[in-house]
Each structure stands twice: as C-alpha cells, then as structure tokens.
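Missing here: one protein chain of the complex. Every other protein chain is in place.
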Amino acid sequence: MSRLIRGMVKKFGLPPGALLHTGKTYIDIPHMRILEYNADDAVEKTLHSTEDLGTFISSPTVTWIRVIGLHNVELIEKIGQCFAIHPLVLEDILNTNHRSKMEDYGEYLFFILKSFNNADDADEMDSEQVSIILGKNYVISFQEKGDELFAPVRERINSAKGRIRKSGADYLAYALMDTIVDKYFVILEDVGEKIEDLEDSLVIQPGQNALQEIHVLKRKMLHFRKALWPLRETMNSLSRGESALVQEGTVLYLRDTYDHTVQLVDALETYRDILSGMLDIYLSSVSNRMNQIMKVLTIISTIFIPLTFIAGVYGMNFKNMPELDFAWGYPAVLLIMVVISLAMIRLFQTRKWL
Amino acid sequence: MSRLIRGMVKKFGLPPGALLHTGKTYIDIPHMRILEYNADDAVEKTLHSTEDLGTFISSPTVTWIRVIGLHNVELIEKIGQCFAIHPLVLEDILNTNHRSKMEDYGEYLFFILKSFNNADDADEMDSEQVSIILGKNYVISFQEKGDELFAPVRERINSAKGRIRKSGADYLAYALMDTIVDKYFVILEDVGEKIEDLEDSLVIQPGQNALQEIHVLKRKMLHFRKALWPLRETMNSLSRGESALVQEGTVLYLRDTYDHTVQLVDALETYRDILSGMLDIYLSSVSNRMNQIMKVLTIISTIFIPLTFIAGVYGMNFKNMPELDFAWGYPAVLLIMVVISLAMIRLFQTRKWL
Amino acid sequence: MSRLIRGMVKKFGLPPGALLHTGKTYIDIPHMRILEYNADDAVEKTLHSTEDLGTFISSPTVTWIRVIGLHNVELIEKIGQCFAIHPLVLEDILNTNHRSKMEDYGEYLFFILKSFNNADDADEMDSEQVSIILGKNYVISFQEKGDELFAPVRERINSAKGRIRKSGADYLAYALMDTIVDKYFVILEDVGEKIEDLEDSLVIQPGQNALQEIHVLKRKMLHFRKALWPLRETMNSLSRGESALVQEGTVLYLRDTYDHTVQLVDALETYRDILSGMLDIYLSSVSNRMNQIMKVLTIISTIFIPLTFIAGVYGMNFKNMPELDFAWGYPAVLLIMVVISLAMIRLFQTRKWL
Amino acid sequence: MSRLIRGMVKKFGLPPGALLHTGKTYIDIPHMRILEYNADDAVEKTLHSTEDLGTFISSPTVTWIRVIGLHNVELIEKIGQCFAIHPLVLEDILNTNHRSKMEDYGEYLFFILKSFNNADDADEMDSEQVSIILGKNYVISFQEKGDELFAPVRERINSAKGRIRKSGADYLAYALMDTIVDKYFVILEDVGEKIEDLEDSLVIQPGQNALQEIHVLKRKMLHFRKALWPLRETMNSLSRGESALVQEGTVLYLRDTYDHTVQLVDALETYRDILSGMLDIYLSSVSNRMNQIMKVLTIISTIFIPLTFIAGVYGMNFKNMPELDFAWGYPAVLLIMVVISLAMIRLFQTRKWL
Partner (left out) sequence: MSRLIRGMVKKFGLPPGALLHTGKTYIDIPHMRILEYNADDAVEKTLHSTEDLGTFISSPTVTWIRVIGLHNVELIEKIGQCFAIHPLVLEDILNTNHRSKMEDYGEYLFFILKSFNNADDADEMDSEQVSIILGKNYVISFQEKGDELFAPVRERINSAKGRIRKSGADYLAYALMDTIVDKYFVILEDVGEKIEDLEDSLVIQPGQNALQEIHVLKRKMLHFRKALWPLRETMNSLSRGESALVQEGTVLYLRDTYDHTVQLVDALETYRDILSGMLDIYLSSVSNRMNQIMKVLTIISTIFIPLTFIAGVYGMNFKNMPELDFAWGYPAVLLIMVVISLAMIRLFQTRKWL
C-alpha cells in the first residue's frame, strides 16, 4: 500500500531527470529484443549492444524494440540518447510507481500503462508498469517482468495474422495497449466470479470471514480503480486522434479500445456497488442474528425470573407461613407457576416475538 | 453478474475484428427477413442467401433487414461485406455484453441498445442486445431473441399507420429505438408496483424477507441503471442531429425519445431513493423492536432481582435470625416486596419506560 | 409513486404523436376560455367551437386561450391544427406525467410546468401539469384542474394592474410561470413550518411516530425535488433570452423568476439537510435511551447477583456449616452484603455510570 | 428556519415589482446619510428629503448614499426613481430573504450580500441583508440594521487612510464588500474555537449535551454554507472584471476578496468535515462505553449464575442428599465454587475480556 509512492522518496534531493530504477527486480538480466517487419517479412533478434540501434530509425520497416527488465539504467540511458528521448521520459520509465498517462513530445508519443497479471494473489496486486514510446516507424516497449505479456502480438506479427503486418507503428502500439486492456477483462471476470461465490456463501451462512473477504475484495477494487480510471483517460485522449503519429485508420481501433476501458470502469463500479450491498446484507444479517439471540435470552429470563422468585418466597424460613402447611399448597404453587408461564408465552405470541 | 464482461474474456489474444459470438443462444436457427417499403407499398420476405442483398442498396425504397439470432457468424460476416461494414462493428454486434452506444462511420450510423423483456424473473435481468445499422436508405437490425419486440413497428409499416411509410430510413431507425425505450416504461412501472407492495407490507410487519426483497430490488435498479444511463447518453448525442443521415423532421422525434430516457432515468433515481428510505425505515423499525424487547427484559429483571434477593435472605439457615420468629415477619416481608415493586414501576413510569 | 411513469405505459405500441389523455380527470367538462386584451381594453369570453380561433392569430391584440380539463382529446387536436402545433407537443400536453421542460419550435415556445396546490394532503403530492404555448401574439395554457390557479393574473389583466396590459404575449407567459413558481413558496413555507414543529416535538419526546413523520417529509422532499430541479433548468434556459419570441424587457423578469427557482431549490436542499440531521438526532437519542435502560439493568443486576449468591450459600442445607450457628453470623452476613453494595456503587461512580 | 423563504409568501398574487418590506424591523426610523468625497475633501451629512439626490449624479465627486432601515418603502421608491433603478431591484432590496447575487443592469451593478454580526446567539443566525448599487460615480448601500458595520470604511474615508479617497466609486463598493467578507473571518474563527473546545471536552467526557452541541454547530455550518457559497460565486463573477463600471486597478483588489471567500469556504468545509469526524468519535465512544457496561454485566452474571445454581442445589430439601451430611461437604462446595470462579476469570482473560 505504501508502495503507492515509495519510488518517489528515494529520489528526494536529486535533480530532475536523474535516472534511478525505483521498482522491484523481477528478472535476472535486463535484455533487449528487436522485431523488424513489413508486409512481406518479419525478423526477430536479440540485441546486445545499443550501437546498431541508429540504423533502425532510418529503415522504412516497422521496428519494435522490447526492453525487458528495467534495472540496467545505463542501457536505458543509451536508448534515450539514440532516439533523442527527453530525460524526464526516461526518469518516468524507471520510476515504476506512475499512474497511466500519455504525453505528446512531438517526435514521439509516450505512454505509461499498468498491467495486472492475475487476481489470485493476496492483497498486494501484482501489477507491472509498461512504458511505450511510439515514434514515426518504431515502437519501444519497456517491461518490468518477463516476455509473456506481449507473446500474442509477437505471434500475430510472425504469422502475419490480421492486419498488423500491413499497418504502421501506430497500429503496433495500439495492439500492445489492446493486449493490456484485454488482460483486465480476464482479471475482472475472475474477481466477478469470486464475488458471486462469496454472495452464495453469504446467503447460506454469514461468518466472520465473509466480512474479511468482502473487505479484501473492496481493497482490490480500490487498486483496480486507481489503475483503470487513468487508463481510461489515457485511451480517451489517444482515441481523439490528435497526434500526427496516429493514422486515421488506427483511430477507429483506438476508439474501440477506449470503449473497452469504459466498459471495464463500468463493470468495476458495478462490482463496487454490489460489494457495498453485500456488506449491508452481511451487517443486517449479523444484527438479525443478534436480535434472535437477545429474544431467546429475554424469553427465557422473563419466564423463569418470576417463577424463581415464587420458589424463593416459599423457600423462606419464617415460622409463621400458613401456606406451607396447607396440603394443597405445593400443587397450588406449581399450578400458579404453570399459569404464569402460559400467560407469558401467550403475551410473547401476541407481540409476535415467537 | 459476472456476465458483465464474460464475452470479452473468450476473445483474449485474438486480433481485433475477429468475429466470435459471445452471448447465449436463444433461438434455433438464425434467419434474416427483409421488409421493403415506400409510401405506396410494403413487401416482406425471408431471405435465405445474402447474394441478393446488394440490390437493396441501390433501390430507392426503404429496406429493413432484420437478422434474428446472432450465432451464424458467417451470415453476419457476409452482410458486413455486402454493406461495407467495418469489422469492429461486426465484432461489437456479436459481442452481446456491450453497453449502449452510437458511432458515426460516415456512410452509416451504428447503434447498440439494450432491451429488457420483463422484470418478473429472478435476479438475472433478461436483457437482449439489439444492434442497429442505419444507412442512407436501409436499416439493418440484429436481435438475439425472437421476433416479437419489433412486431408493432412491422404492423405499422404493413398497415401504413402514422407517418412511417412516408418517411425515410432514419424514421424507421427512430421507430425501432422508440419501441425499445417504451418497453422500459412497462418494466419500470412493474418495478414501481413491486416497490409499492413492498412498502405496504413493510408498514404492516417488517420481516427478514422484506430486507431480502429490498436488496433484490436494489440489485435490479443497479442493472437498469447500467443500461439506462448509456442509453440516455446515446439518445442525447443522436438527438443533437449532427449526422447527415438523420433528416431534420426526424430530429424532433428523436428529441422526444431522448426526453423519455431522461424521464426514465429520473424515475429510476427516484425509485432508488425510495428504496434507500425503505431500508432506513426497515432498519430503524427492527432496532425499535429490539429496544422494546430489551425494555421488557430490563423491567422484569429489575423488579424481580431485588425481590428474589430478599426471599434469598430469609431462606438462609442461620440459627439466629430473629425476624423469622416474628408472627408478622412473613406478611411484613411480602408487604415490603409489594412496596418495592410499586416503587420500581413508578420509577419506570417517571422515566417514560412504560 | 408508480404514478411516475404510468401514463407512458398505456401508450406502448402506439405510433408517436398518437393522442391519448393519460392523467386523472379532475373536472367534469373540459372547456376553453378566451381573454383578448391590449393596453386599452380586455375582453373575456367562453368559446364553444374552435372555428373562430383562426381570427385571433391575425389580430394585433394579445390573446390568452385557456383550456381547462384535458380529457377532450378532440378539442386539443383541433387547437393543434388551428395553430399548427406539432403532434408531439399535443402528445406531451395530454401525457400528464412529464417533467418540466422548455422546447423551442421556432414559431412558438412550448413549456411544461408542474404546479402544486398544497402540502397538507397525505403522501401523494397533489400536483397539476400546466402546459403553455407562447406564440407571437397569443398564449395557450392547458390546465388539468379548475380555474383558480391563474385567477390573480386574470384579475391583473382585467383591472389593468402593473405593466401586464402594456406588454406582449411573452410577458403574459412570464406572469403565468411566475404565478406557478410563487405557489411553491407558499407550499415550501408550509413544509418548513411542519419541520419546525417536528423538531420541537423531537426535543421534548422522541417517539416512533416522529420517525414516521420524518420519513413522510423526506418523501415529500423527494417529490418536490423531482419537480423543482427541472423547473429551475427550464427557467434558466428561458432567462438566457435566446428566443426571438421573448422581448428584452421581459428577460429581466424571467431572470427574476429564475432567481426565485434557485432560491427554492436552495431552501429545499437546506430542508433536506435539516431532515437528515433530525434523523441523526432521533436515532442517537433512541440509542441513548437504550443505553440508559441497559445501564439500569446492569447496575441492578451486578449489585444483586452477588448478594443473592451469598444468600444462596447460607441457604444450603449442609449439616456442617459452622457460620450458621454463630450468634453474629446473620448480622455479619447482612453487613458484608451492605459493604459489597456500597463498594459496587462506589465502583460505578468511579466509572461515571451513575 | 422556515424564515428561509417567508418573505416570498407574503407577496403571493402581487404583480412583480410590487414593493413590500418583508423582513423584521431592527431600527426605529429609517434614515439616509450622504458621504461625498474626492482626493481633497470628504463631507458627510444626513439627508431628510430625496429631492436633492439628483444633484449628486452629475457631480464629479464620489457619492456614497447609505440607507439605514428598510421599512420606509416610499423612500426607497423615490431613490429608485431618482437613479432610474429597475423595479425588480427595489423589490429585491426590500425582500430580505435573498441569497447573495450580482446583477449587471448596464448603468449600474446591483449586489445583495449577507452579513453576519456574531455567532454567539442560539440557533437563529443573526444575519443582515446588505444591498449595494454601484453606479458611475455613486454607491448606494441599503442596510437593515444600525450604522456600525461600515464604520471602518467611513473612518478610512474621513481620515483619508489608504487609497480609498484617491479611488472611484468602484473601490468604495469593493471596500464595503471586503468589510462584509472580513467579518466572516471573525465569526468563523469564533466557531472554530467553539469546535476546539467541544473537541477537548469530547476527549474528557462525552456526554449527551456534546451531541446536542455538535448538532447545533452543524446547523450553524448549514446556515453559513447557504450564505458563503453564493457570496463566493458573486465575488468570482465580479472579480472577472467584465463590467465597465469596475476599473482595472480595482479588479486586483476584488480578486483578493474573492480569494478570501475561497479561503472561507475552504475553512467552512474543513470545519464540517471535522464536525462529522467528531460525531463519529462521539458515537463510537458511546458505543464503546455501552460495550464496557455489557461486558461487566456478562462477567458478573456468568461468574455468579453457575455458583448461585450450585448453592440452590444444596438448598434443596430432599431427604436423601448424602453430600449434606459429609463433614467436608460444605468446604468442598465452597472450594468447587472458587475453582469455577477462577476458571471463568481465566477464560475471560484468554478471550481478552478483562
């Protein structure tokens, strides 16, 4: 939770643009992979030095540079020099506590996106910051974790499925963002199923851990919300198609992705409302149960307390208690006790307590 | 509930524009019906192949193509090719978890609307996604379920009632949307009556299932809300009349429909407020009842506990208890007990507990 | 309550513009009265046929046509034809469940307003829908109920009080709307007094029916709110003076009326806040009362339970209980009991329970 | 409270612009004072007739006309004629239930402001309506109460302190408004201290009257809020400097005053949040106290109820109860009782109830 801003603290006192990796380290060795393609061909390779990067800028093909692992600050600095990236952008790439955003630097667009891998873990959401730089004919993606997230996109490029090979760098950037957005559906669906299960168990037997689970889910929703709203905002400003780097044909696709984020936010808010409703149901069922317990206590007490009093009276040791000597004294008292009990029960029935 | 986004999950990893039907299947065989009309004549027929569709585009009459059942993906793909519909539109038609929206593709307008059939079913709202494509002289409607929804419109065309036969395709699209919106009134009226009934029963005897019912209704309201707000938005942007495909005369009618959605949202929000108020009444009447029970317990206890104590004292077996030997000891103690009881009752009356 | 939308349901399946009166019937025979005036003269008459209506359009005087009672659909249809009113307008006039609105049809402005007659009735608010059509030199008003509402305006025209006789049709329309808005002040003042009374009674003795009354008032506020917000909106768009039918001099007056609606909404929202605060006070005073009761129970119980136990001990019938034979056994036990009681009371005082 | 709108009710049925004083009467005789000044000189006098007023309009000096007391309707009407004030403005001046507002009538600006004198009184806030008319070279101020409010401004004019004598009528109007706004700081500070005191007393001992006081303060906040938000709005629209009557140099000062209203609203909202927090603390400390009481009851009961039962068993009068004859019967039972008590206490400790 306090992770929200932890990265910023390390940097206090440094001049702006100072490069410092502030996130956790997920993989051993940061590396860089290149995927160059046009309608006809697609070539993939691992690049070990940044010296050859310059050649990709001038080539007419689309180049996708994937940087995996952010803790090699020097590598990222070199890429920055090579593509003339503003130091503040590099700083943002390395600071993995950013919210989603889009910035237009003229020559390139810069995106930060948050990707969630799954919702099964405990409290701590398992998010990954993905930064994307979209230039005229290249896309650079920066990832914290392994290679799997964008595997479907790579697969589509390699097998020339869909229109990706025929389209430009902007479509590639779109495809990456769309992949991240689609991932949210999988995760929200998961959460939705958990909510459904919880709801069922709430009807059967509301226990203390139901409360715990509702709160865990609410907390998760808070995290998703913090990720989804800026994502939606980002997709919205992108889908307005104001940048020259985004072609008109791609704008339709971006609008579609924006639409998906709207739907995600919608579902999220509905889940939040449902969780609030469940909390209400839980609390009032707990309080109903409490009422029942109190009712039982009251009924038992109000029936037996007067009876016990009567028994106590005839347990007194006064010499002069004539009733004690009557032959029918005992059965008469027993009878009175039965009558009082029945009257009490009758009263409770009238008041609908039974 | 988790249905909110289920459709999107199946598609994870597919390229955008990939066609996949994600909803339930309601009817056996998807089919397509054509209704061609102008001021003079109206002809209706079932079309078995998509090959003749092209002829309708060029004809001067208004053509209404109704596609009923969405699980024949191939059919929808062919219609798409025939009318040059964007693949993303076809994708949205097949994905039945969309929120209402309008998109302007220049040559045609694309609408998604949600129609509710009735409010009697249990939790799961019985919604149907209706997609409408409005072109220059044609309207294509896509429905998940049977033919009944638009029966009144067909009837009006066939019998030349109202101005529908004299108007263009835009008026037909309006008539379809108006039908869907009018259906909401029927359903909200139904919900309104349920709320009224529940309110009456709440006054008579608030039981545990009243709470259950309030929550079921609140949940329903959540579903309606999720459907109505985007519908209102859609009608609003449409009624601004910015598309060249919508004639000026029709805009007045669309404004009227927009007005209806405003009224629906208004009624919905009022119902929500009323339900919240009912929950408050329920909770405070439950807590009042609880207080009454506690009061009874306290009164009985506080009266009898001291009396029982006195009885206990004179039940002790000390040798040397002079009171026990007094002739008037027993009646005196009984008298003291009566006095204490009366004093207690008096006290309760002073404090307004009785 | 479900009246909110009832009118719309009857019309399901009818073509738009179909005329159908959906409200209740308040008066026996719908009729139509004409008031024609200019600075010099004012003539009032009842019109039995609609044929002469045409002559009023061309006359230079201001004509005020009052239609009282809406269930003569034919009459309203004829007026519509006479003044070239759009069928949707006529439909809205007949459907008495509309929210307040203004629509600009170029040749005329169309208003729907809600008038409340009094706040004394039970739950069901006694509202009346008033529709006003403002043309170049005529005003047509449609009312559900009798003639009283606009009596002050008629009086002012007949007695040439104020500037009404010297002004045009737009000022007449303003005068009608101002009358409706002023009525709200009377009613809100009434509600305000009820709230004040309730507040006083809440301080003296919070009973269960206080809760009931708070909820009744809250419900009323809900109804007023539903009426007042759209009214305010309507007056706002009107007071911007964008229509050519409203002269500049009248705009100042409309702005004044808009101001009044702002004040009404303001008062309404303050009342709502006050009611919420009262509910809070009620609930916490109920819970305080409960706490007091519990405290009494606890004090009585905790004092007497140990004492009763001691009495019980010496009530046991063991042969070998030496204390029982001591001469000072009984007084010693009584003393111990007194000491325990005093210690308990002291403890309660320390903990501020007494 | 119902004062909110009372003034409007008296006027129902009157034509707009009809003059009627609706407020309370605070001073005996309404009077009018004139203060005429320029950079060199300042002359103050009481004016008994309105006939000489005309001369002030044409004079190049700044004229400040102070009308004190509003119940001389005739006087206000004459001033209105003299300066060609719109009847609706005069109506607003006399109706002392208005919210703050600014209206631009071209030749003059019209302001209504609410001034609070102190916060010590009970519920009913002691507000005064001040109306200001700013013309080219004159300012007319209308006050309900005595002369003190603007004494500092008069003093500054008379002693030529600050830049007021060198500035125009717009600066004078600014000075008046600034005085009213500054008064709010004094009063809010007062309220702030009350809140602080209450908070301290809440920590020491939360009593029932703490609740009462919180609610009184919340109610006061409601009143301030109703006054402050429109005031802020008024100052905002004024500080935009769109009127030709306000010189550029004065706009900076008005912006400063607007800034103060923003700060006031800010403080107000913070106080409201603090009060809400205090209510929460109060309620949970009351409920904690309740829990403590319940705990004591439960502990005492659960310890003694079993013991009393045991005592009861051996108090039974069966002939055949062998334990009673054992020499060690009595001490054994006492021992068992002690063991049970200790076991119970141990259990409570384990469960952290002690």
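Every chain is named by a letter (A, B, C and D) in the order it is written, and numbering of its residues begins at 1.
The definition used in the following text is that a residue touches a chain if its C-beta (ideal position, glycine included) is under 8 Å from a C-beta of that chain, and two chains touch if they have at least 3 such contacts.
Keep in mind that this is a model prediction, so the values were computed, not measured.
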Which listed residue, D:Ser59, D:Asn209 or D:Ser284, touches the chain dropped from view? D:Ser284
Using the document's definition of touch, tell me which of D:Ile93, D:Ile112, D:Met221 or D:Leu264 contacts the absent chain. D:Leu264
Looking at the full complex, which residue from D:Asp52, D:Asp182, D:Glu242 or D:Asp325 touches the chain that isn't shown here? D:Asp182
Pick from A:Val43, A:Ala244, A:Ile300 or A:Leu335: which residue touches the chain that isn't shown? A:Ile300
Residues of chain D (touch criterion as defined above) contacting the omitted chain: 152, 156, 161-164, 175, 178, 182-183, 185-186, 188-189, 192-193, 195-196, 199, 252-253, 255-256, 259-260, 262-264, 266-267, 270-271, 273-274, 277, 280-281, 284, 287-288, 291, 294-295, 297-298, 301-302, 305-306, 308-309, 312-313, 315-321, 351-353
Which positions on chain A touch the chain that was left off? 1-2, 4-6, 8-9, 11-13, 15-18, 86, 88, 91-92, 97-99, 101, 103, 205, 208, 211, 215, 218-219, 222, 226, 279, 283, 286, 289-290, 292-294, 296-297, 300-301, 304-305, 307-308, 311-312, 314-317, 321, 323-330, 333-334
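Rule of thumb we're sticking to: only the chains that are shown with their structure count from here on.
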Residue numbers at the chain C-chain D interface: does the shared fraction exceed half, giving same, or fall under half, giving different? different
Touching two or more other chains, which residues of chain A qualify? 315
Which of the chains touch, listed as pairs? A-B, B-C, C-D
